[in-house]
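Excluded from the complex is one protein chain; the other protein chains are retained at their positions.
Note that the chains are named A and B in the order they appear, and that numbering of residues resets to 1 at the start of each chain.
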Amino acid sequence: MTSLASRRRRDRIMTGTMIAAVLIAVVPLALILADVVAKGIGQLSLSFFTQPEPFVATAPGGGFAAGIRGTIKMVALGTVVAVPIGVLAGVYLSEYHARGPLATLVRFFADVMTGIPSIFVGIFVFTVVVLSTGSFSAWAGGLALGILMLPLIVRTSEEALRLVPDDLREAALALGVRKWRTIVSVVLPTALPGIMTGALLAVARAAGETAPLLLTAFGNQLLVPWTSWNGPEASLTLEIFTNSRSPFPAQQARAWTGALVLVFGVLVFSIAARTVATRRSRRAR
Amino acid sequence: MRIVHRRPAPRRVAAGAGALGVLLLAAACSSSSASPTSGSSSSVINGAGSTFAAPMYQQWAGQYHQSVAKSVQINYQAIGSGGGISEFTQGVVDFGATDAPMTGTEKTAAQAGQGSVVLHIPMIIGAVALAYNEPGLTSVTLDGPTLANIYLGNVKKWNDPAIKKLNPGVKLPSDSIQPVERADSSGTSFAFTSYLKAISPAWASQVGASKAPAWPIGTGATGTSGVAAAVQQTKGAIGYVEYGYAVQGHLSVASLVNASGKTVAPSTASTNAASAAATYPTDLTDLTFSLVNSSDPAAYPIVTPTYVLIAQKQKDSAKGKNLTAWLKWDLATTQQNGVPKLGYAPLPSKLDQLSLAALNTVH
Partner (left out) sequence: MTRLTADRLDAGTRPRRSADPLFRYGAAGCASVVLLLLGGMLIRTTWAAWPAFQHSGIGLVTGTTWNPAAGQFGGLPFIYGTLVTSAIALLIGVPVAVLIALFLSEVAPPRLGTGLGYVVDLLAAVPSVVYGLWGVFVLVPFLTPLWQWMSNNLGFIPLFSQFASGRNFATAGVILALMITPIISAICREVFMTVPTDEREAGLALGATRWEMIRLAVLPRSRSGVVAAVMLGFGRAVGETIAVAYLIGGFPKITPHLFQQGSTIAANIALQFNEAASQPLFKAALIALGVILFGITLLINIAARLIIRRGGTT
């Protein structure tokens, strides 16, 4: 039996190692955020959001309006596709035959699908949409993002719906309300904060995707009209990607500013999701 | 249990979502049954390909839109010559751009894909410069065989005897040379490896000339700008880039010993010397030629034209008109005279005439 002193020393060493591990994770994150802010703040102005890239590559100024607009369009499409289907799927998993074979399979594979390589989804949407329509498009990009968002929304919706106390359901049923009406009028509204959390997290993830958009939206320096969905579309991530691999200081500066906008946007959504979640759990108490 | 007032029930969420989904589907189907070419109007033109020529095409596209035809918008994506040929073959872009002429197989596939004879239209000439990153070394001279040996991995350090011999009296650093090359399919790679194949039997037998050669060593970067960026960021690196990228990226470039034994730096003048001395084809359907390893004493040895690929018979005649108008504008004297500012060289006038004549056959 080793002495108490050496056991205590080992305990202190391990505590120190744990703190070191936390620092190893936190310090790079702080560095990334600091670098993105420091290198990106210079070009940040209103025109960054409203102007496309200058057509002379080395010219300073301009902005990523094309990419920001494209990201908004395609993430919106992905949300519109993934949220109704995902929430209803979550409804099925939670309210109907929750232990049945279909539910078990869907639950399992939705979890599995959260780990799909996003480039693979890009390949699939390319073969199905881009090749058959003969063009890269915002449709294809948005669809790819929707497929990536779907499993996340299914699982978070189910979790949110399960947390709704049974008393509410039973009270409604006892009053003679039909099951579907119960779900729509009582259960879903109660679960709404949790569902929103899931949706916000999925939006944050979709906004940060690059690889699937390389094969579906393709990229565009021009500002595509909000109503035009059939041609190549830029995204914030694609513009950062292209501009970052350039020797021209002007393009590199725009890439950093784009990264600042992207990181800030993603963080806002993640924090909003977290806030909604904690507010929901506080209300439920 | 606290009684919490619920918000009024949302109207038939399920039915609403279903209707929305059906509407979206209908919208998607109806718009895809419209024009099969990319973009929803004849005044949006999509092109893709060469990163070598990208700065020029993008500038011309912007200037044309601003000062000549406000309704015409041209979107050019620089994805490399191989990617440009591929996307053009599939019909997902309206024109392709490549520095390397299409091979026989590529040409057959492209003509089948576009349903028409495909023309190569020379647009500008450019030099493939060897940019390097050695802060203390303001200039260096290399020759073909040494360059081949660098990329074969035989010459490993900047102060290698082969380099010393070409640069008498120059203090060379002892850093390792880190060759950078294109990882994507590139017309610039084709021009560079064509040169290496012409002057190095070892290169010809081991690697050969191609848009996507099997590089023996080196770091792969994407796009000419990616190579330039990698050189910019890595001490000791050397990479082949379009000359304009080196100039605007503030990278030093090596001088090369040309076929006449003279040491020449890349510049508009040395590029012009190569293009002026060449003989050009007369067949308007195959305006492809090589400018590598020119015998002119003032010529820079690695020079390449860059072509636009266009279908002779356009599927959408309105779009075709806009496209040919833009290309003809690019070939006009004013625009050609402006290319040296970006590091390119204009087409010699006889070549310019040939390009215009070929464009006139597009309908």
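Assume contacts are C-beta pairs under 8 Å (C-beta built on N, C-alpha and C of every residue); 3 or more make two chains touch, one makes a residue touch a chain.
None of these values were measured; they are calculated from a predicted model.
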item	value
Shown chains that the omitted chain touches within the full complex	A, B
Touch with the omitted chain, as defined above, among A:Ala160, A:Val186, A:Ala207 or A:Ala250	A:Ala207
Residue among A:Ala59, A:Ile72, A:Ile123 or A:Leu192 touching the omitted chain	A:Ile123
Identified contact with the non-displayed chain, of A:Ala59, A:Val80, A:Leu192 or A:Val266	A:Val266
Missing-partner contacts on chain B, residue numbers	14, 18, 48, 79-80, 82-83, 85-87, 89-90, 109-110, 113, 178, 183-185, 210-212, 214-215, 217-222, 230, 233-234
Absent-chain interface as seen on chain A, which is shown	7-8, 10-11, 14-15, 17-22, 24-26, 28-29, 31-32, 35-36, 39, 84-86, 88-89, 91-93, 95-96, 102-103, 105-106, 108-113, 115-121, 123-124, 126-128, 147, 150-151, 154, 166, 169-170, 173-174, 178-181, 183-184, 204, 207-211, 214-215, 237, 240-241, 244-245, 252, 255-256, 259, 262-263, 266-267, 270, 274
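Going forward, only the chains that are shown with their structure count from here on.
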item	value
Interfacial residue positions of chain B with respect to chain A in the complex	1, 4, 6-7, 9-10, 12-14, 17-18, 20-21, 24, 28, 31-32, 34, 36-40, 44, 46, 54-55, 58-59, 61-63, 73-78, 90-92, 221-223, 225-226, 228-229, 231-232, 245, 248-249, 251
Residues of chain A defined as touching chain B within the complex	54-58, 80-81, 84-85, 87-88, 130-137, 139, 167, 180-181, 184-186, 188-190, 218-222, 228-232, 242, 245-248, 251, 283
